[in-house]
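The following block contains the structure, expressed as structure tokens.
Selected chains from the complex are presented in situ; the others are not included.
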Amino acid sequence: MEVTHAELDELKQNLDQFFLIVNGMLVFLMQCGFAFLEAGSVRSKNSTNILIKNLLDSFVAGVAYWVFGFAFAFGPGNKFIGYEYFASAHMPDVQFATFFFQYVFAATAATIVSGALAERCEFVAYFVYSFLITSFIYPVVTHWVWSGEGWLSGGMEYDVGKVAYKDFAGSGVVHVVGGTAAFMGALIIGPRIGRFHSESNTTLDIRGHSVPFAAMGGFILLFGFLAFNGGSELSISNPGNGANVALSVVNTIISGSVSAFFTMLLQKTGLFGNQRWSLLTTLNGALTGMVAACAGCNVYYPWGAAILGFVAAICYKITSWLMVKMKVDDPLDAVAVHFGGGTWGVIAVAFLNKDNGILLKWDQESGLQLAWQLAGFVAIVLWTGFLSLLMFGILRLAGILRVSEDMERKGLDIPKHGEPAYPLESYGHGHIEKVLR
Amino acid sequence: MEVTHAELDELKQNLDQFFLIVNGMLVFLMQCGFAFLEAGSVRSKNSTNILIKNLLDSFVAGVAYWVFGFAFAFGPGNKFIGYEYFASAHMPDVQFATFFFQYVFAATAATIVSGALAERCEFVAYFVYSFLITSFIYPVVTHWVWSGEGWLSGGMEYDVGKVAYKDFAGSGVVHVVGGTAAFMGALIIGPRIGRFHSESNTTLDIRGHSVPFAAMGGFILLFGFLAFNGGSELSISNPGNGANVALSVVNTIISGSVSAFFTMLLQKTGLFGNQRWSLLTTLNGALTGMVAACAGCNVYYPWGAAILGFVAAICYKITSWLMVKMKVDDPLDAVAVHFGGGTWGVIAVAFLNKDNGILLKWDQESGLQLAWQLAGFVAIVLWTGFLSLLMFGILRLAGILRVSEDMERKGLDIPKHGEPAYPLESYGHGHIEKVLR
């Protein structure tokens, strides 16, 4: 007896779940990446604080996204929001792979914020915002775009056919959401003590305590981004899936590479301060290039990805420069990377995509595509910005957004966590080394 | 010509091997996780020592499990032990994927012990115990449960049908084995100098030298656990495999998340010392929740996993507290995490599993299931405990279990390894920095 299509489809379904699970696992490791990028970028006195926040991101999301988030995002509902599958009740078993993959994305969106608020945010405030982002703010946006019934992916019918907002791996859905919330948070919480000096009108570069840790986090993020963007194909068993995944991964690398170079060179020109070969700037440039690649890495030619990365570098440096001008203190440059890169990523789809990108074919369809990309961007920014304003504003008014000035000066690790990152008494040897060779 | 079932089965077999290999690779990285969790948790003077032990775990197991372990575990044999495939002789090629996956598990079981003996164990003793655990003690237990012909997985026939010990990913097989050996080792080697003060009846919290390293190890372990538990499905090509793997992964995350929270809150109550938001405690709580999830993450509803994690948190804190009361010094809290979490994990299967868990359906079958879980637990503890007693007892009597008091005080890195973790002469710059911006 020969193999039936039902049997083959069964196998395909399993294979697709395998694909989602493996990629989800690799994306899960990005929490470690964010944790060390941030830990290396803060002073040693706040290292334990930022690490536990990043650690908890996975756990907060593990509860919040399970109980509420997934239901709002992917539960059956209306064009705006889903309302089934709370606590995965009545969710078909076959959805668990999707749940897992989407959960790791949700955790990522929340993590972006912790960097921008680093070194001064209260622990309780952290819980509130990370819970709200992973349970509601982010899931609703994913419903609009990725659930299959949202208004942004539904688009509209025109003479030239349906046109809708496109955002493959979430330049807008993940990074503009995270970047917008990070900006509102950083704005409302205010700069770290000593960052901006109004009298002398100077800005102090408060350096992190460990370039190696920041670099380690960066390496892990670059690695995770491949699964983030590649995995967003969501299936591997259908004709063309493999090639699309590979193209997405390759474009992510090309965009990240080109952006890294140009960011490094822009820094080296001296237009943006320190005229050196800066590792941290180069790394942020690479990340911005990959963030920008999310929205359309599956629909660009590799040369398109190169252009994408080139512009991403400029977006990163300008956003970063603007943040300083606006005196908004973002210790990780998270807004520049995620909002800057994400914004450009959303828009770029309309310019660079193979089928109807404006650079390839300027017609009504490509114009409408640009309009939809802008509409999606504005909707995401307004939604996230308004709710973040509310959330951080209330936390501030309640006096629980920021630690006391005394604690900020002395560092959060000892009073909050009782765990200095490097306890002095645990260092040193009792031996005098005799190096004889 | 149409596709035959033979062809499809060939493909499925390859796919299943792929699944085992990828998951095995991710579990392999857990060695790095354990290494840094432990390195961060010891003082700087013993960092190289604990790192080389963790590094060697993979290599000791690479030889011991290949030559002996796999044969005892998965070689054809009787109900108690296998006795073919030594050095993979006559092993069918198709078994290599299984071999690899089981090898990385064996290395994990041995690694658990090194944490409990940290900062005072002789290097030669380390070799002896890690060799014996990976070549014999652990493999025999896996034969009982996972080989398909063991007495524990064989179970017995009752009126209600066959009932047997269930342990999907090894709460008992891996973690109770590792935890029991770790307890016996820590008991027999005795506490570190300065840990317990009998005169004042106080306990000194000997802190590790790097919270970031411990956190990094923790992140990698959380990541690896997803593959550890998900991969234990062992195949992906059969109907339902994908959904089972995803459910296992999701339950692992939910259990870990809930356990992390409750552990953190329990610590914050002040019932267990330091009344702070402790990163290291939270991390251990998460790990305990994942350890507990091993045995039945494939057969719980997500809400069951939440209950599992809640109780795991309590098991962790109580075991940890008991260890201090018993004056057994476990620098990593490995016993609390692995024995505490593993024990609860083994028992929980009888209470929480979808089909006949006591909380869902109290009848003869569920009672027998509980009996079998307890029987398996007792058998594993007796087997491992007795052999560990013998092993560590002989090492102690031979005077090669523990380093000298002088060396312990001064640290092991320089005299044993000639490699201080942070050689002083390699630090510092010759430049005076001019920070101009």
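Residue numbering begins at 1 within each chain, and the chains themselves are lettered A and B in the order written.
Keep in mind that, in the parts below, contacts are C-beta pairs under 8 Å (C-beta built on N, C-alpha and C of every residue); 3 or more make two chains touch, one makes a residue touch a chain.
Source: prediction; values computed, not measured.
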item	value
Subunit number of the complete homomer, 2 shown here	3
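Going forward, only the chains that are shown with their structure count from here on.
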item	value
Chain A and chain B: spacing of chain centres that average the CA atoms, whole Å	32
Touching residues on chain A, where the partner in the complex is chain B	1-3, 7-8, 10-11, 13-18, 20-22, 24-25, 28-29, 31-32, 35-36, 39, 47-48, 51-52, 55-56, 58-63, 66, 87-88, 93-94, 96-97, 99-100, 103, 123, 202-203, 205, 210, 213, 216, 273-274, 413, 416-423, 425-431, 433
Contact footprint of chain A on chain B as seen in their complex	2-5, 7-8, 11-12, 15, 19, 22, 26, 43-45, 206-212, 215-216, 218-220, 222-223, 226-227, 230, 236-243, 245-247, 249-250, 253-254, 256-258, 260-261, 274-280, 282-283, 286, 302-303, 306, 409-411, 413-415, 420, 435, 437
